[in-house]
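Okay, so here's the structure we're looking at.
With one protein chain removed, the remaining protein chains of the complex are shown where they sit.
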Amino acid sequence: MRALLLTFAALLALLALTVWIGSLELGRVTIALSLGVAFLKAALIVTVFMHLRDAGTMIRIAALGGFLWLGVLFWLTFGDVARRDAGADAPLEPTLVPPRDGKSSGSGE
Amino acid sequence: MADRDTLPRPNYLLDGGTTLKRWLLTTDHKRVAWLYMVSITFFFLLGSAAALLMRLELLTPEGDLLTAEMYNRMFSLHGIIMVWFFLVPAIPATLGNFLIPLMIGAKDLAFPRLNLLSWYIYAFGAAFTVWATVAGGVDTGWTFYTPLSSMFANGNVSAAILGVFIVGFSSILTGINFIVTVHRMRAPGMTWFRLPLFVWANYATAIIMVLATPVLAITLLLVFVERAFGIGIFDPALGGDPLLFQHLFWFYSHPAVYIMILPGMGVVSELVACFARKRVFGYGLMAGSILAIAFLGFLVWGHHMFVSGQAAYAGLMFGLLSFLVAVPSAIKVFNWTATLFRGSIVLETGMLYALGFIGLFTIGGLTGLMLASMAIDVHVHDTYFVVAHFHYIMVGGMVMAYLGGLHFWWPKLTGRLYNEFWGRFSAVAIFVGFNLTFFPQFIMGYQGMPRRYHSYTPEYEPWHVLSSAGAVLLAIGYFLPLLNLGWSMLRGRAAGDNPWGATGLEWRTTSPPPPHNFRNPPVVQREAYDYGSDDAPVPDREMPR
Partner (left out) sequence: MSERPEALRFQFEDLDQQRAADEFGMWVFLLTEVLFFGALFLVYAVARWNHPEAFIDGSHLLNATLGTVNTAILLTSSLAIAVADLAVREDARRLARWMLSATLLLGLAFLAVKGYEYLLEYRHHRVPFLDRPFEWPGPDAREGRLFFNLYFAMTGLHALHLVVGCGLVCAMLWLNERSRLPARLTAQVRAAGLYWHFVDVVWVFLFPLLYLVR
């Protein structure tokens, strides 16, 4: 019971913290900090309210596995999305790559 | 034989009521497996009919039998039905449902009512989709790519998407059920490394179902709300990213290829070991490679998008990762071959199907490597080369394995033996018909014949004629097991409890098993595939002729 109440207090404190961070309008830093606080809150809820600290190995794996798999999904998708910019503003016609110099462009010696 | 008929033997087919109502309200995993089997057979026939119409259309270069629009609807119908309603549930929901509790020595799955619910969800969603596809027409292909599906396609696309979305939940429930069952319901002594490879394969499949299907579900839901309410998410006019749909779709649908093929690999491992009467070579590696395929399968989806406009870096990354899947797949093929080496091989029906699987899967896998190389893929993408490649995996691999497994465990399912001659004949007919249908497609695809066209230039005609002729043979081949197995239920000789002399707990109970599977709770004392030991089981039936 005490653990539940303490966790609840911590959650409310973190809520205040995240609202305060949001009000600072720090741009990109806000995203990182807010997500960090959100992960902390989620961790508190999962470990105490959802009893993950008393759970067996398999349940822990199930709880973490989802986040790991999301990591795979995010990582590989951004492998495309984050690198697609090259040429995004360029016209859609095919472009010829100019030879770097006279020596390496031809196949013949 | 006599005492077998006189002693009262509890039997899940007769005990517990034989009325339709008792079947539709059953929670016995063996009966739910039958519900699935009847429904997927129906969808298989429907999907095959669409394919046959397409092959007939392609017999001549002109578009004379079907209009272009009808043809688009036909291949969409074929793809939607075969992928979503046949291949994905085929082995896990039928043989897996029936066998997993038997193989691990449990009375049922962990959640029997959930199991029945998953069938109802499946049946409802599938029927709904088929209605939508037939009544309104869907011409997006089975992939529902945006923005075609979200902004341009007419017809009942929304309803079809909703139906597939619903069927996804059946897959998720089956996955949860299998995972919990394998973890929590194993009989005393059934350690992880005594599990039959069929159980390993279905376990890995269940993991993929659980991890991948939700992503498909949300993606289809987003397309649905975009179509139905105009909540544009992938809409490029709002700055949305249509390619993102493809990422999310293939994050499910590439692993879904392994949902389809892994259970087939499990079946083949059982068949090869039993009919070569040898332990599976490298059991640990086999189990490990199943898990490796399940894991690596999640990292390669972008090879479906090489020419879609994704970043060149992503193409490189996904191409390289795709080659990694070949390693565990090759390990499996080598180990099956090593299992066969110096085995006492019996060419029963099941074995013929298994051998067919190994050969066709190898061809499908190797051409897959070609397609994973970007340079070749740019040349052959969207041609019949791709069509042939995935049919070698899905039909040559998966359907062969399904039929092989169905024949192998048929005596356990029904307590009857089918006609061995017609069994073997159909295995050979399907093998020949399959290759005649799809091998020419490799050639014409490589020459440049694009997929999804209802007419073509005459230079491809000979290959198309060969392919269509093969399709007819294949169709006949598929009817033979239906007749043979159906006939055996009425007239087949009674099978013993273990007609093949196979190891595995499922053969230690009666045929057909009692409602709760075992009279006495089994205790496992030995490894799987213990064919070498002196007291290995012997075939329990009259030998034919």
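Residue numbering begins at 1 within each chain, and the chains themselves are lettered A and B in the order written.
Basically, a residue touches a chain if its C-beta (ideal position, glycine included) is under 8 Å from a C-beta of that chain, and two chains touch if they have at least 3 such contacts.
Quick caveat: nothing in here was measured; it's all calculated off a predicted structure.
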For the chain left out of this view, which of B:103, B:179, B:355 or B:502 touches it? B:179
Which one, B:204, B:248, B:340 or B:427, makes contact with the chain that was left out? B:248
Per the touch definition above, residue among B:57, B:108 or B:377 touching the missing chain: B:108
Pick out the residues on chain A that sit against the missing chain. 1, 4-5, 7-8, 11-12, 15, 18-19, 21-22, 25, 30-31, 34-35, 37-38, 41-42, 45-46, 48-50, 55-56, 58-59, 62-63, 65-67, 69-70, 73-74, 77-78, 81-82
Tell me where the left-out chain touches chain B, residue by residue. 106-112, 172, 175-177, 179-180, 183-185, 210-215, 217-219, 221-222, 225, 229-233, 235, 237-241, 244, 248, 251, 516, 521
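Note that only the chains that are shown with their structure count from here on.
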Determine the centre-to-centre distance between chain A and chain B, using the mean Cα coordinates as centres, and give it in whole Å. 35
Residue positions on chain A within touch of chain B in the complex are 58, 65-66, 69, 72-73, 76-77, 79-84, 86
So, in the complex, the side of chain B touching chain A is made of residues 183, 211, 215, 241, 243-244, 247, 251, 298-299, 301-302, 305, 309-314, 317-318
